[in-house]
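Here the complex is missing a single protein chain, while all its other protein chains stay put.
Our next item is chain A:
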Amino acid sequence: MIWEVFRQEEPGDSHEHVGNVHAPDREMATLFARIQHARRMQTNSLWVTPRDEIGEVTAEEAAFGGRTDKSYRWAMTYNDIDASFAEEVADSESKQREAARKRREALREEETDA
């Protein structure tokens, strides 16, 4: 049986997928996960879950984030407004800019491939 492993680095972080292990039951899965995924890496907590229990939808089936122009929902669009007056607004904008950049890159790669 395959178990997917999620590792949390520090308390308060989200658990992130790091790989999977082969194990007959949950107890063994946690043991193997500890050995394979938490021996060298800093770890606060590990999750294991049977692969069959995970639902998946991929970019082939779904248009994530859509393909239509939705620039109106990004902070950067309102570029006549200066966000620097409030740290949290500026922070949100820079994170949105980064997310938009990554998405554009992915789209470009997709177009190159096709």
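Assume contacts are C-beta pairs under 8 Å (C-beta built on N, C-alpha and C of every residue); 3 or more make two chains touch, one makes a residue touch a chain; residues count from 1.
The definition used in the following text is that contacts and distances are computed from a predicted model.
Colleague: The chain dropped from view, which UniProt name applies: "ABC transporter ATP-binding protein", "Chemotaxis protein CheC", "Pyridoxal 5'-phosphate synthase subunit PdxT" or "Phenylacetate-CoA oxygenase subunit PaaA"?
Modeller: "Phenylacetate-CoA oxygenase subunit PaaA"
Colleague: For the full complex, which residue in A:R51, A:K95 or A:R108 touches the chain that was left out?
Modeller: With A:R51, A:K95 or A:R108 as choices, the missing chain is touched by A:K95.
Colleague: Given the full complex, what residues of chain A touch the hidden partner chain?
Modeller: 11-12, 14, 70, 72-75, 77-78, 80-81, 83, 85-93, 95-96, 99
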